[in-house]
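Only one protein chain is missing; all other protein chains are in place.
Should a chain be cited, it is by its letter among A, B and C, assigned in written order, with residues numbered from 1 in that chain.
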Amino acid sequence: MSVRIQKEPFSIDDEIAKIKKTSTSIGAVVSFLGTTRDLSRSKAVSRLEFEHYPGMAEKKLEEIRLRAIRDFGVINVAILHRVGVLPVGENIVLILVAAGHRDEAFRACRFCIDELKRITPIWKKETTTEGEVWVEEHP
Amino acid sequence: MSVRIQKEPFSIDDEIAKIKKTSTSIGAVVSFLGTTRDLSRSKAVSRLEFEHYPGMAEKKLEEIRLRAIRDFGVINVAILHRVGVLPVGENIVLILVAAGHRDEAFRACRFCIDELKRITPIWKKETTTEGEVWVEEHP
Amino acid sequence: MITIKLFALLRDRAGVDTLTVAAKACRVDDLLAQLAREHPALAELISSGRLLVSVNQEFATKESPVKDGDEVALMPPFSGGQGQRQ
Partner (left out) sequence: MITIKLFALLRDRAGVDTLTVAAKACRVDDLLAQLAREHPALAELISSGRLLVSVNQEFATKESPVKDGDEVALMPPFSGGQGQRQ
């Protein structure tokens, strides 16, 4: 499965090994890793929780993946997003783009994270010193 | 050391864990991984060897690293390149860019790999079915 | 029956994650108006115009048709991903 939403941590080395096994023409793997910070809008974050719309979220990620492969001519794409309560400092989202050339890999990876934020039904709740808030980002 | 040239394999998870420890403001890590392919100019590659100019190669990588941090406003950069005889399919080069925002992380990572290829004294020798050749890339 | 799924802030406001409403075939905006009347806790968010709506897990507009048996979701602006400091 090249698109996954899960509570568990992921290993980037493992995911890269998996994607490399899918083709022998891969020369470049560009990845985006999103991590939780300890500050949000200048307030200390003590706790983060991610929630998704099961079914629709996976479907949107798979759409993004297939469009990236088709529109940028890359070899393969993997997208992982974690949900549930996550401590500060954890890895949240991973996008891997495997390609023959680096140029298309960079552009496809950038496309995937921008689209993920735009069309994937996932929500983040932050607990800061001022209380809990569902974050609304304006990408 | 945020710039390394080594014979040994590297773990991307370990390198990301190291760079994340250097700041609590990191929200995005963009990475470029270059791997060896089994084909080069349509010929099957059986063996790869990388050689570097010890001293000058590290110095150029550190220059690239510091320019990326300064010019793109990213938080930290790590650059690793392997040398010696490497089997096909191995990871060759890793660039990690840690930043607050994804935009600057993507741009700085792209800058680093372009500059690495342009100004770092590292050479690749490929053994294919047609013999050995020192590769001259024209990036 | 139409199933209404609520997420994030909407679910917190409503106190439940799923509503069912008896509705004839209508448009998304008709359904939203009915929900706002029947569930005052959601009225402010619905009228804000900032919610996204899906019908059977595809994005819908105010004019999209809704019929018996459909799964409709009311969704606040998304915030997945990370990597964007504000």
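We adopt the following convention: a residue touches a chain if its C-beta (ideal position, glycine included) is under 8 Å from a C-beta of that chain, and two chains touch if they have at least 3 such contacts.
On a predicted model such as this, the values are computed, not experimentally measured, just so you know.
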| item | value |
| --- | --- |
| Listed residues B:F32, B:F72 or B:F106, member touching the removed chain | B:F32 |
| Listed residues B:V3, B:I16, B:V30 or B:V93, member touching the removed chain | B:V93 |
| Positions on subunit B contacted by the hidden chain, ascending | 32, 34-37, 40-41, 50-53, 55-57, 59, 81, 92-93, 113, 116-125, 134-139 |
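Methods note: only the chains that are shown with their structure count from here on.
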| item | value |
| --- | --- |
| Euclidean distance of C-alpha centroids - subunit B vs subunit C, Å | 47 |
| Residues within subunit C bordering two or more other chains | 82-85 |
| Multi-chain contact residues (two or more partners), subunit A | 32, 34-37, 113 |
